[in-house]
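The other protein chains are all here in position, but one chain of the complex has been omitted.
Every chain is named by a letter (A and B) in the order it is written, and numbering of its residues begins at 1.
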Amino acid sequence: MKLTLAEPRLLKDSISIISDLVTETRIRILKDYVELVAMDPANVAMVIFKMPSSCFAEYEIKEDTVIAINLNNLKQVLRRAKPSDVLTLEKAEGKLKITLKEKTVRTFFLPLIDLEERAQKIPQLTAKATIEFQSTMLNDAIDDMDIVGESVSFLAQKDKLVISASGDLTKAEVVILKDDSVKITTETDQKSKYSIEYLKKMMQGSKLASKATLKFSNDYPLTLEYKETDKLSLTFILAPRVDND
Amino acid sequence: MKLTLAEPRLLKDSISIISDLVTETRIRILKDYVELVAMDPANVAMVIFKMPSSCFAEYEIKEDTVIAINLNNLKQVLRRAKPSDVLTLEKAEGKLKITLKEKTVRTFFLPLIDLEERAQKIPQLTAKATIEFQSTMLNDAIDDMDIVGESVSFLAQKDKLVISASGDLTKAEVVILKDDSVKITTETDQKSKYSIEYLKKMMQGSKLASKATLKFSNDYPLTLEYKETDKLSLTFILAPRVDND
Partner (left out) sequence: MKLTLAEPRLLKDSISIISDLVTETRIRILKDYVELVAMDPANVAMVIFKMPSSCFAEYEIKEDTVIAINLNNLKQVLRRAKPSDVLTLEKAEGKLKITLKEKTVRTFFLPLIDLEERAQKIPQLTAKATIEFQSTMLNDAIDDMDIVGESVSFLAQKDKLVISASGDLTKAEVVILKDDSVKITTETDQKSKYSIEYLKKMMQGSKLASKATLKFSNDYPLTLEYKETDKLSLTFILAPRVDND
């Protein structure tokens, strides 16, 4: 197995974001793409990352390969990659060999680990509301809610998305109207509530893509997708918070 | 009551500075201006903030209104205001409703609180020395003194202002000469000493105004004023430190 990226930034940023949610994970290197599917330790959020083989300068595997690795280790090495470095990933000496090559050649060997848990299955979700908008709009709204509470409600209506939170005597609300740059698709009002702590980690995906897609139904898991066509997709699935009162 | 500011920066910065000294306070919304007068919890410093009604795009009150509020809450909301947001303050549902409006509309509701203490009276002070100079000169001098000690002495002389501090075997002194940009008015030498901890909080007023005015007498309260004509004034009164030895 030998994968070479001419531009390491996207992988570097992706791993940095994912490692905020997941520490140890499997990475599958398949014929057409690299895939990482993992649950966070609390089983509240799932992350699905895909990078097509076409965006690698070199993509050489004999057969489908699965490696398991500590993402914090990987993040630390990738953080050392400069924009001008050529990055190569290889399996060598029973380790993951990472080479950063520019004028000097820098090599890192990271241990492969044994993961006991089984591979995660991606759930089939059928959300009733879909919103596609600038990824920074979501970041702004979540930062607004962060002043007020620990959970965030999304309410999708035909012509707007209402994001709200309420805390101890305080409350906050952002209204995002449907327009040319905000696409909202829903038949009926859909409302669900999610943990702001997780949303703050997920919204870092805005570093990867200028658009974000949000999908949810009433009290239903949220799907948040960041996608750069032909380059990568980073999707999060987040369990809803259902009030018992 | 409904107040609208086309440019939220000045209010945002003012509340941020004041909240370093005072946590809970009354704000009076009068016919001609908004006023905040408060003592810090240790009763060492007073802050007096005024913003004339003329600098609001909309200033609508039926009668003089007093609200009491937690400034940290207010600061957190104002911190979310972008330079291009239009800011509106209203009393609604027994709360302070803050609206930030640009493309999206963002609304925050903050609780109004009950303040037991009586309204503060502004003391009538008659300082013998007055110095008006660039506000950053004061910041620089206080940062210099901060290396050395916990209190700062101001000595006003006919032709100069001497700012000094002394600590454990160390001492520091800054001499600021009277000139075109440094106006000094005093009949006789005046000297007084103040807490550097408080001065460091007060000098943040330099974010609001390019000029600072300092007034004091021998062992007498200090008045430090930041003023932008027709926009705002932020004045601090600080008790002197009198040595017993």
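Just so we're on the same page, contacts are C-beta pairs under 8 Å (C-beta built on N, C-alpha and C of every residue); 3 or more make two chains touch, one makes a residue touch a chain.
Predicted model only: the values in this text are computed from it and were never measured.
Interface note: of B:L3, B:I176 or B:L238, the residue touching the hidden chain in the full complex is B:I176. In the complete complex, the hidden chain is touched by one of A:S54, A:S84, A:T107 or A:T136, namely A:T107. Counting over the whole complex, chain B has residues 137, 140-141, 143-144, 147-148, 169-177 touching the chain that is not drawn.
Not every partner is drawn; the one left out touches chain A at residues 73, 76-77, 80, 95, 104-111.
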